[in-house]
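The complex is shown incomplete by one protein chain, all other protein chains being positioned as in the whole.
Presenting subunit A:
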């Protein structure tokens, strides 16, 4: 499977799940995932978003109006995997470029090693935050 997509801030706090077949016995499932951009570079927008969060969460102490200590803002998308039988784990981290693998003896950090069953697999992208006007992602999964 090789899919890509473009999302904006309306995707914040949603999940995108791809369900796809793995029809041949695979000793190794590999996943490549990336998204771009990672960082909001527009300081005017960043200031606005940060100040509104500071107000919302009670960090608007007039003595310490230092929005810059929270800059820059980042997009965050995390990836989790469910095989046809069980949850295989999740990679909750900031990296916008990730490589994962699952095999009987090893798995990349965040995932459980183990036998890879044939059937319908799921990869879920959890979109914690999109702060840039657009965010493009690409997801590739293959077995071998």
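In the analysis below, contacts are C-beta pairs under 8 Å (C-beta built on N, C-alpha and C of every residue); 3 or more make two chains touch, one makes a residue touch a chain; residues count from 1.
Here, contacts and distances are computed from a predicted model.
**Student:** UniProt name of the unshown chain, from "Polymerase/histidinol phosphatase N-terminal domain-containing protein", "Isoquinoline 1-oxidoreductase alpha subunit", "2Fe-2S iron-sulfur cluster binding domain-containing protein" or "Cobalamin-independent glycerol dehydratase large subunit"?
**Tutor:** "Polymerase/histidinol phosphatase N-terminal domain-containing protein"
**Student:** Can you list where subunit A touches the absent chain?
**Tutor:** Touching the chain left out of view, subunit A contributes residues 12-13, 15, 49-50, 53-54, 56-59, 61, 70, 73, 76, 78, 80, 86-94, 104, 107, 109-115, 124, 126, 128-129, 131.
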